[in-house]
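One structure, pasted below without further comment.
Heads up, one of the protein chains got dropped from this complex, but the rest are sitting where they should.
Labels run A, B and C following the written order; every chain starts at residue 1.
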Amino acid sequence: VENTSRHRLETFSDGVFAIAATLLVLGFTVPSGNDLGSGLLHLGPAYLAYVTSFLTIGIIWINHHTVMDTIARVDRTFLFVNMVFVLVVAFIPFPTRVVAEHLHERAAVVMYGGTILLMTLVFNVLWIYACKDRRLIGASVPDSSIRAITQAFYVGIPLNCLVILLAIFTPLGGMILAFSITAFYLPGVTLLDRS
Amino acid sequence: VENTSRHRLETFSDGVFAIAATLLVLGFTVPSGNDLGSGLLHLGPAYLAYVTSFLTIGIIWINHHTVMDTIARVDRTFLFVNMVFVLVVAFIPFPTRVVAEHLHERAAVVMYGGTILLMTLVFNVLWIYACKDRRLIGASVPDSSIRAITQAFYVGIPLNCLVILLAIFTPLGGMILAFSITAFYLPGVTLLDRS
Amino acid sequence: VENTSRHRLETFSDGVFAIAATLLVLGFTVPSGNDLGSGLLHLGPAYLAYVTSFLTIGIIWINHHTVMDTIARVDRTFLFVNMVFVLVVAFIPFPTRVVAEHLHERAAVVMYGGTILLMTLVFNVLWIYACKDRRLIGASVPDSSIRAITQAFYVGIPLNCLVILLAIFTPLGGMILAFSITAFYLPGVTLLDRS
Partner (left out) sequence: VENTSRHRLETFSDGVFAIAATLLVLGFTVPSGNDLGSGLLHLGPAYLAYVTSFLTIGIIWINHHTVMDTIARVDRTFLFVNMVFVLVVAFIPFPTRVVAEHLHERAAVVMYGGTILLMTLVFNVLWIYACKDRRLIGASVPDSSIRAITQAFYVGIPLNCLVILLAIFTPLGGMILAFSITAFYLPGVTLLDRS
């Protein structure tokens, strides 16, 4: 029974991840005006926001599986925190659309960074709840793995604070940092103990 | 063969739950006007409607699995009532969008509450059909569990009537009640005999 | 290996059914104007189109599983015809939106009926290809079941021709017939040899 609950929670979360990632494409608007080619090239902000959000959701999907792999059972609180977590993930297409249309406005990138930060925070709460006193952790998972995962996840918090801080001074800079974290830094860290 | 039917019905329903929840984000409109930051803050009604609907779908997803866990087989009537049930769940993104754009209008919140009430009613029909004379219930499920589930589900009916009644006098109040039920009350009741 | 192919084809098709059904809700437009309540009531055509299309996709989902249950293996042609079939199913949200906005125009309901007819035709091709000389049928399936399925599926062709014919004279009448077929007639026929 316990394993069934875990399996369902995983299936529901996976569904939300895949759908949210695929809905990102609806943030693109077909350019109007005489020169279609130039209009398509000037969608730069939309392309940047799309790639950043898609990779972010992809990484969080991998991290979510890392968590689920260590867990032996789920309880009511875990189920509820996970629901709040996927609620935030499913919200990502909206700030992505905002950035796509207003890349050079501070409010857009601050909201984008804030959403990713909120997602990272809820994800850390989910993990910390699960591994406090090894509450939900399977017996076969060594303590060293738990510590390594905790550290890898924690890194996301200061990084996303940095995105928001930078966005206050230069929105474009903040978005480029968000993209760089997703494309270059996090893949290495988060996948470390899988292969 | 029977178990396959049950499994498919579950997979189809789960798919609709996850997609309907993730489509809710399309209810947000990027604000136009000079001040983007203030525009994003004034989306308050949209955030409230999004969170309420997402958690409502999340809870109904959990409840649906509680039902499926007690069921040994499905028949034609159950299949048809379930189809009507997911039809109502898949409709939720529309009243959510209506509330997001017209939080202070009576018709919007009454329609929202009416949709959730209709979903709750169809869900109760589904359950009552299944457990009348233990028609579709597995032999290993004790009568006490059935009674507990019946009571937990029934509570949703008067609660959602209250939302509609309150919305007639104060639309915002009705919506805040809908949110509170979803966020504070129902999680405790409905998950009682799982964890 | 064969069973894996069959399983994947089923999963892909099921995904398209669930997503297409859930996307139907995007056909609703929040009414503008002074009186929201009256605007919501005047969405009648949209509600009719939504319910008809949702139940149609639900029934075709059940029928598709009836087919897959009798099949022992899939080949290249079956895979391709099935791809064309889900292509037509995934198209249904568009004629649904057209009917929702133009219920009283002949072209709208003729196109709607034509899409459902096309889907029924391709589905019959899929089934006839599979059961010709029991090409892909499992050894344990009796001939009588095959005949019963063939007859049940075939009925959809003249019924949908009738919808188109009626729509030429009275679009509303055609749509009400389409709804009635889906809600009252087909569930009985198609589920006959399951339950």
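In this text, contacts are C-beta pairs under 8 Å (C-beta built on N, C-alpha and C of every residue); 3 or more make two chains touch, one makes a residue touch a chain.
These figures come from a predicted structure and were not determined experimentally.
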{"item": "Among the chains presented, those that the missing one touches", "value": "A, C"}
{"item": "Option from C:Ala108, C:Ala130, C:Ala152 or C:Ala178 whose C-beta touches the chain left out", "value": "C:Ala108"}
{"item": "Full-complex contact with the absent chain, from A:Leu40, A:Val81, A:Leu118 or A:Ile157", "value": "A:Leu40"}
{"item": "Residue numbers in chain C that touch the chain omitted from display", "value": "1, 4-5, 8, 11-12, 15-16, 19-20, 23, 26, 75-76, 79-80, 83, 86-87, 90-94, 97-98, 101-102, 105-108, 110-111"}
{"item": "Hidden partner interface residues of chain A, rising order", "value": "14-15, 17-19, 21-26, 28, 30, 36-37, 40, 50-51, 54-55, 58, 61-62, 65, 69, 187, 191, 194-195"}
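The definition used in the following text is that only the chains that are shown with their structure count from here on.
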{"item": "Chain contact topology (line, ring, star, complete or other)", "value": "line"}
{"item": "Relative orientation of copies chain B and chain C, as a Cα rotation angle in degrees, nearest 5", "value": "90"}
{"item": "Inter-chain centre distance, chain A versus chain C - centres from mean C-alpha coordinates, in Å", "value": "37"}
{"item": "Numbers and ranges of chain B residues touching at least 2 other chains", "value": "15, 19, 23, 26"}
